[in-house]
Each structure stands twice: as structure tokens, then as C-alpha cells.
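One structure below.
The other protein chains are all here in position, but one chain of the complex has been omitted.
Chain nomenclature is as follows: A, B and C, assigned in order of appearance, with residue numbering initiated at 1 for each chain independently.
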Amino acid sequence: MKQLNVGLIGGGFMGKAHSLAYAAMPMFFWPAPAIPVRHTIAEASDELAAEAALRFGFQRSTSDWRSVVEDPAIDVVDIATPNHLHAEIAIAAAQAGKHIISEKPLARTGAEAKEMYDAVVAAGVVNMVAFNYRRTPAVALAKKFIDEGAIGRILSFRGTYLQDWSASPDSPLSWRFQKAIAGSGALGDIATHVIDIARYLVGEFDSVNAMMSTWIPERPLQSSGADALGTVRGGDGPRGAVDVDDQVMTMIRFAGGAIGSIEATRNGYGRNNFITFEVHGTEGSIVFNYERRDELQVCFASDGDDRRGFRTIYTGPAHPYGKDLWPIPALGIGYGETKIIEAHDFFTAIAEGTSVSPNFGDGYQTALIDDAIVESAETDAWVDVPGID
Amino acid sequence: MKQLNVGLIGGGFMGKAHSLAYAAMPMFFWPAPAIPVRHTIAEASDELAAEAALRFGFQRSTSDWRSVVEDPAIDVVDIATPNHLHAEIAIAAAQAGKHIISEKPLARTGAEAKEMYDAVVAAGVVNMVAFNYRRTPAVALAKKFIDEGAIGRILSFRGTYLQDWSASPDSPLSWRFQKAIAGSGALGDIATHVIDIARYLVGEFDSVNAMMSTWIPERPLQSSGADALGTVRGGDGPRGAVDVDDQVMTMIRFAGGAIGSIEATRNGYGRNNFITFEVHGTEGSIVFNYERRDELQVCFASDGDDRRGFRTIYTGPAHPYGKDLWPIPALGIGYGETKIIEAHDFFTAIAEGTSVSPNFGDGYQTALIDDAIVESAETDAWVDVPGID
Amino acid sequence: MKQLNVGLIGGGFMGKAHSLAYAAMPMFFWPAPAIPVRHTIAEASDELAAEAALRFGFQRSTSDWRSVVEDPAIDVVDIATPNHLHAEIAIAAAQAGKHIISEKPLARTGAEAKEMYDAVVAAGVVNMVAFNYRRTPAVALAKKFIDEGAIGRILSFRGTYLQDWSASPDSPLSWRFQKAIAGSGALGDIATHVIDIARYLVGEFDSVNAMMSTWIPERPLQSSGADALGTVRGGDGPRGAVDVDDQVMTMIRFAGGAIGSIEATRNGYGRNNFITFEVHGTEGSIVFNYERRDELQVCFASDGDDRRGFRTIYTGPAHPYGKDLWPIPALGIGYGETKIIEAHDFFTAIAEGTSVSPNFGDGYQTALIDDAIVESAETDAWVDVPGID
Partner (left out) sequence: MKQLNVGLIGGGFMGKAHSLAYAAMPMFFWPAPAIPVRHTIAEASDELAAEAALRFGFQRSTSDWRSVVEDPAIDVVDIATPNHLHAEIAIAAAQAGKHIISEKPLARTGAEAKEMYDAVVAAGVVNMVAFNYRRTPAVALAKKFIDEGAIGRILSFRGTYLQDWSASPDSPLSWRFQKAIAGSGALGDIATHVIDIARYLVGEFDSVNAMMSTWIPERPLQSSGADALGTVRGGDGPRGAVDVDDQVMTMIRFAGGAIGSIEATRNGYGRNNFITFEVHGTEGSIVFNYERRDELQVCFASDGDDRRGFRTIYTGPAHPYGKDLWPIPALGIGYGETKIIEAHDFFTAIAEGTSVSPNFGDGYQTALIDDAIVESAETDAWVDVPGID
């Protein structure tokens, strides 16, 4: 069985999730498309990198991400850094002929994404952007039902991503609140996941209409000891300005005729990772809530009048990816499984020399949608979404 | 105890609901503010009216609504007709000095609503528009929490009203699909309820941005035997054109600084009377779903980190209107109770010589919001909402 | 249309519910089987009775229940008193040839129930015991599915009735905590509803095995101003002994081969009127929770592997009783509707000269089950349940 050496850039929350995926993927998917070897991990300092290697099971460590990209032994570069580093690393990795998986959003802007997209297309490497939530088995099941026509022609899509980990004004000013690093706020960080799901399920966006709000204009400067997401509340120390959005609301016209809305906020007390969508079709409806991610709710118009209603389907062996996960439904899918499936599909594409979705083209298209949303919010007008070609 | 004679115009679904309310109100609210006497009911023919009187417990019946309005014995005129008759009846009743409760939406347009509003103001009669859902005890509890500051300053509001009773193209062309009678479709029929709740909980609208869609352009002509809502599916007979909206999506800027969205559709398979809202404030959140109307979900930011989460509160004697309803929570509130409470508050205003909300001013304001939504959908632009004064 | 004069004994919570049912039944069910006339109401004093007549819409009032039973103008006697009066009133009413509806439990013991049963059988009058919850449309839909074989042969039944209105030791010593009046505690007051549902859905009981607990041995003596259920908490005054059960747990063997459990408690904080059951059959399952009473959850084994799951069916016009209630599902059924349906079925039996379920035979059988449960709890052994014949 083929082994592929992975160089992972970044040992934070995402580094952990990806390391888990590499270790666990063959345990779940067997025979595996290839066995990921945790070869080298890069972090900000030699010391951090060495610790990350021990913790995450990598053979080597470095504080120089360029050495990873340039290492001939490395087959795959995995970019798990803050957003502002994605482009530089990805372009270098593409030029070095590495297959690349990048965390989302692909880039801070459409223009930045385009450079990355052009680089991987030119290099001909397998590329993927880590919109992992579409790999939740229940979301993949929704896709299957839609593709089969089980709910007919899609009329409307209603999506949300609501969180509250930074709803307090005392939540620190992590990089996710800084435009220079993150590109945008709730839009890029969380709304993009729902945009990706909307594209996956409904298709391309024709135009968007949006509002963006920054509810907490200043946050405490983050101490060095803060955790990856900055969820540790700050104290009475100095504060810095937030220059990204806390909330975004949109209306959408899809190219295929459906309409929709996507809303995302970081100020929704009581919501944790509330990724939801409701899709209405001419023959039925589908509802999903990631906080109860083992479940998909589906209503078929064709069910008898006395027995029609949303079916709560617990995904398991009978559903997408299910036979390779756990042997019965509701043993339960966590965040890790979405990443394990993602790794499987990425390594399958490498092993088979095919492409995978969502790839850098999808990430670029999503970045163009983000740009249109920002423009709409600034101009108070509908804005057309250009295609990537 | 004072008795007040009611003249009810219309013996359909709403006539039934209002008759129930008049009979039951003193049973629940005791001492009652006044005892409603079911005096006269008007229907389209003498025969229908006589049958309605027997069924709904009225002393007299007539096929001439004007005779009700002009009857000196009548204290209260209740308008439970299709929308196009609201204005004429209400204005006549106001001129006759009757107290008036009208079904919603108040009128087909803002201009029509203004005439009605002017008439009741000029007459000095007590007036009410039957946006009954804000009288669901759980909704009134949400209002109480907001007024107490329990969730802080409101940041955003997300409301829906989703139904499926007419999702089939074979659902007949009842008056609710005809602009001349109804004024609008999902907007006036159902979205207005959520607009009313949004005004109740968040305050006035500054401006709106909207899309409207008609998914089913033709429906079977309705046979005379169809029920009030036209839920009996038609056959292969002739079809007529639908000239109102099946779905409306909006973005909202509230005068107080909050933002929001309201969406309504009649094509949401699996949704029946899915009136929902989620309100995020700086100190907590509130979530409601009328399909589970005994429950209000509230999250308080001030709860301890290890025990914070949405509380599912079953409304009962400890909550608004509760001590007069059923002795323990979850014995259960149905549609009837919203109307019983409505009748109570209306008769209280009459007995005490005060005003009540939502009144014709509220109905007029909602009609202006509806007008702005229609204009926005036609112009693809944000539209300011004028005040009623 | 035939009119039947009702004499109602008791103007408390149940008197209110029954009065509502009589007023509303023809509004919902039309043509009505007969029109209930609220003729006479009896209460403990002339003053209370007169007030109840005004409030509940009765023509006359009395403090002497015997005068109601003996009044030739009365067709129907409705017993809505505390339990210890049921037998005496019912037997007198039967002897006077009145049709009778009695609140539940029918009697304090099987022996007492037998006397009542014998009396109505001898008199040949229509008789009913008010186990209203089996008339929740969703419960009736469960019955329909079971009768159609939609979930196959029943294997097991799991039922609960959990409440918390008296979970506090400061909740007063109302009659419901006094054996001489109530007969038993949670068993007779609430568990019997689930026993009735179990008999309705699964069939007769073969034998039972039970535990009973009294968690709060003393409660404050009730002030005269307390409400019907005694939910107003007492103060520091004198306390009296509770001599009934707060909680009962059982295991059940059904005559048809299924097994089951029924549990009821008044000490379940957070539960209000938590009547639930889950029925497993060889071809599917049914789940119900009265706190969300518009919904029935059904899982059909025959659904495809990729789309099997509990369907959440909102009862409405397509379901039992639905076409006569509200025109679309989730407008919502409250406690009142269960009583309105009950009244309809009772008056239908009178009008048609048939019998109705649950009748005094059912109430007697349930009392025998109660006796067996008490005996099992006292003897720590399985106890056979005798049949009523």
C-alpha cells in the first residue's frame, strides 16, 4: 500500500484535527487509498515544532515552512495556518509540485485566491480546500437525495452559522478579528462554510445582497497564552480595534432559479456551532443542524397524507461514507470524522490522479462570492457574482 | 357584569375561532372584563347565516352585514371576512360608533389601511387587528424578558413563517391567491404575523430589502365545496392564474439599530404553521417555534459557564396570561387560546376605555411595511419604511 | 338538531374544561351529533354555583347536586368533582336514568368502580369515563396505525406521566394527597391516563409488578383560597400527612404477549404534563409526548435503509378528528380540544344509542389494574389483573 509523506504547516487547532485525520483515516477506510505518513510538522519556533511533532506523531519538525515545501521527500503540503499565510505557502508548494490541502477560507480576497488557483492549475497538483462540513455524512446524504431528485426542483435555501464563543466583549482580539490576517470576520470564518454547502447542494450563485455588522468594536489584546480560538476571556488590559464583521446577512439568487438566504453571526448566545440549512423543493424538504450532526431531516411530498412528516434519519452504514465509519448509527460522528473523510477523499484523488471537491477552484469561487457580499454590504445593492473563468 | 353584544361578519375558519373566543373568554378570565354576547352573525346567504348562528351560538343571523353595523344593539363589530371587505365594513362600523376587531392583514395596501385608521381615530372607538400570534403566552414571555432587559440590547432578529398546505400545484385557487381579494400572498397572509411580532419585540422598521417569488403560477379553480383555506386538492379541471407571491424573503434594518430577516413561504414541505423567531441580544438569546408553542427557549449570558444553554420554558401559570389559562404548563395551548386571550384584551380595552395593541395604527404601519417590501422586490433596492404619522 | 340538557357537578378546573367542551363542540363538529345545553351547574354553595353559572354559561345553578340528578329536564349528568363523590353521584344518576360522564379515575377502588359499573349497566344509560388523553389526535393516530398493522405485532410499551407541580415540599396538601378523597396519588391521578392509553393501544393487562413511593410525607395544610390543583405554595403554617403515593413504577405483562412499563411521578422537576409512550412492534415504532401533542413520531421498518427514521407527523385534517378541528396542522391542539372531542364522542353515543370508550367498564378495569398495582407494591410480587366479568 502506497505511503505518502505529509508536511503539515501549523500545529494549532487545525493541526490537531488534520493530524488526527492522518492517523485515523486508514483505520476507518480500509483498504486505504494510501497511507498518510506524518513526516514533518512546522511551527513558529523550533521548540513549538518539536513539541507538536511529539504530540501529533510526526517524525520531524521545523520552524521553517519553506524547508517543508522544498523537501523532496514530502508528497503533500497541508496548510493549517492563519489565513494570511495561505497564498504564499500554497503557491510555493504548487511550484514545488506538491499536492496541497489548505484550510478555509482559501484566501482573504478573490484576487489572492486567483493566484493560488492559477498556481495549482499550472502545476497540475491535486488541490483541496478544507470546507469539511460538506463531508458530514448527513450533508452528503442531503446531496444524494437532491441529486436523485427526491425533493424535486429546489426552490429555496435558508442557511445559518451561529456561534457565541466571541459574543462577550471580553473575548480577546485574536487574529480572527483582524482584517490583515483573516481577510474578513464571520463572513470568511464561518459563513463561507454555508456558502460552500449552498454551492454543493443548490449550485452557483447568480447575485447577492448583504448587510454586515461589527457589534463589538474593540476587544482585549490577546495574551500569548490564549488558546487557538481566543476563547479565554481577557481582563482589564488594553483593547484593540476589530476591523472585521461579527455578523453577515445575505439574500441570494442562484443561477438555477432558486432563492436563498445565508446568515452568520458570532453573537448568537446559546448557539455553538449552529450550521443549519433548510432546502425546499417541489417534492420535499431537507433540514440539517450540525449541532445534531448525526441527523438529517427529510420530508417527502409523496408520502401519504396521514404519514407525511420530517423523517429524522440517523446516518450510519446505509449512508454516504457510513460503512467505513462506525458500525451502527448514532455511535456518533464528531468533528474528527469530517476531517477523516476529507483526508480520505483527498488521498483518493492523489492515489487515483483525479481531482476532488471542494478544490482551489471552489475556494476561489467562494472568495468571489465573499467579495460580492462585501461589495453589496458597502453599496446597499445587489451585486452579481462572477464565475472563476 | 357588563354584557357587550357582538356582531360577527363571516362564518368561516375565523368566524369559528372568534366564536370560540367569545364563548370561552369568561370561562378562562374571571372575573371577565365584560361578557361577550354572541348577538348576530352575518354570512353570504340567509341560509348560511342561520346555520352559522346555530353552530356558533349566535342569537340572530343575517345575510346583510350592513344591518349588523347599523344595529343599535350591537356594541362590537368583528370582521372575519376575506381581506377585500375589511375596509368597507370597518369604516362603516367606525362611523356607526362600534368598537371593531378586524382580521389581519388590516388591508390590502397602506392606502386602504390609512382610510380605516383614520376612520377609527375619528370615531374614537376601540380598535384591534387580529395578529393573534403575539398573544401566544410564550411570545408574550419573550416580550417580558426583552422589556426587563434580560437579553440586553437586541442585535438581530430572524423570523420565518413556513407552511405547506398549498405547496402542491393541485391546491386550489382560493381567494388567498388572488390579488384583488387578498392584496398579496404569503406576504399579507403569513409574513405579516412575523412582521407584527418583530415590531412587538424589536420595534419599528427603518428600511427593508426584499425578494418575492411565485412558484406555482396556475392553480385549479376552486369548487364551491372547498374548505376555507382551500386545502382540498383540485382535479383535472380548469386552472386560473395566481397573481400573488408564494414566498417572500427580506432583510431588515430596525430603527433601533438591530438588523433582521423575515422569510415566509407556502412551499415549505413539512412545515405546517412554522412561525419561528430567534432574537440575539447583548446578554442572551430567545428562540420560539409556534409548532411547539408551549415552549420558549431562552439563553442568559449571565448563567455560569458550566450551566449555560437554552432553557426550554413551558409557559403556564407563572407566565403572561398563564394563571387564567390552564392550571399547569403543557396541559397545552392551542390556536383557540391565542384568540381567547385576544378577546380578553380587546374587551378589557372596551371596558376600561383604553386602547389595545395591535390596533389599526399597528395594522396600518404593518401595511406600510408590506408596501415597502413589495416596492423593494420590484426595484431591487432598499426601501425606507415611512411612519404612520 | 337535538338539544340535550347537561347538569354539571363541579365548577373547578374540570368544570371549566367541560363547559368549554359543551360550548365549543358544535363549533368544531358540524353537524353536531346533538347540541349540549348548559342547563344547570352545581357547586358547594349557592354563591359559588351562581358565579359558576355566569362564568361557564349555565342557565341555572344549585348547591344541591341531588337536585340536578333528579331534575327531569336533565339528560346528561357530568361528574367533575373530587374522586370520593364519583360513586354516589354516578349511582344516583344512573338510577335516575341519566347519561353520565365522570372524571377519572372512575373510583377510588375496584370495588367502588364495580358498583358504578353495575349501576350504569342496570340502567342502560350511556356512560363514559374522561380519560381524555386517548382522544389527543396523535394518540388516535397511533391507534389507527396499530390497528392497520403498520408497526406489526406489538412487542413492548413504555409509558410515563411525569409532573412537577407538587415537587416542592411547600406545595399544599390538596385533596389529591389525601387517600380518603383521592383513593391514591400519582397512580390514580396520572398513571391511570397512561394505563388507559396502554389498554387502548396494546390491550388488556395480564399481570403487574410495582413499586410506590411517597417522597414528601407532609405538606402544608391548604388555605381556602388555594387553586384547584393546589399549586400555590404554602407558607410556614401547619402541615398534614400525605397518605398517597408520589411516584409509581411498574412492569407489565400484557395478555397479548407484549411487555411494558409505566411510570408516573409528581416529583419530576422540569416535566409538566409529560405523558409519553413508546411502542415497539415487529414492523416499526411509535413515540408520543403530550408536551408536544401535535406530533406523533412513527418509524416504519419497511422504509428504505437510506431513508428510515422517525417521521414527525403533525396531526391535522388528514388525521383522526382532524377535519373538524383546525384547517391546517400545528395551528395547534390544546387541552381543550381533547375535551371537545370527548364531548363529541359522548354525545354521538347518546344520539345514536351506542356505547363509547372508555366507558365505566373501562374505568372499572383500570381500577382493577390500580388495585393490582397497589397489591404488588405492598407484596413485592407479580399480581394478576382480573377481568371485569
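In the analysis below, contacts are C-beta pairs under 8 Å (C-beta built on N, C-alpha and C of every residue); 3 or more make two chains touch, one makes a residue touch a chain.
The structure presented is a predicted model; accordingly, all values stated were derived computationally and were not measured.
J.: In the full assembly, spell out which visible chains the left-out chain is touching.
T.: Displayed chains contacted by the hidden chain, ordered by label: A, B, C.
J.: Check each of C:19, C:267 or C:315 against the chain that is not shown and name the one that touches it.
T.: Of the listed residues, the one touching the omitted chain is C:267.
J.: Write the list of chain A residues that the hidden chain touches.
T.: 1, 13, 16, 19-20, 23-24, 26-28, 30, 32, 35, 54-57, 163, 165, 227-229, 231, 272-274, 290-294, 314, 316-317, 326-337
J.: At which residues does chain C meet the chain that is not included here?
T.: Output for chain C: 151, 155-156, 158, 160, 162, 167-168, 209, 211, 213, 215, 247, 249-251, 253, 259-261, 263, 265, 267-271, 278, 280-285, 287, 297, 299-301, 308-310, 380-382.
J.: Tell me which stretches of chain B touch the chain missing from the display.
T.: 141, 144-145, 295, 297-298, 300, 303, 305-314, 318-319
Going forward, only the chains that are shown with their structure count from here on.
J.: Could you say which chain's mean Cα position falls nearest to the mean Cα position of the entire protein shown?
T.: B
J.: State the chain with the largest centre-to-centre distance from chain C, centres being mean CA positions.
T.: The chain farthest from chain C, judged by C-alpha centres, is A.
J.: Rounded to the nearest whole Å, what is the centre-to-centre distance of chain B and chain C, using the mean of the C-alpha atoms as each centre?
T.: Each chain's C-alpha centroid was found; their separation is 34 Å.
J.: Report the inter-centroid distance (CA atoms only) between chain A and chain B in whole Å.
T.: 41
J.: On chain B, where are the residues touching two or more other chains?
T.: none
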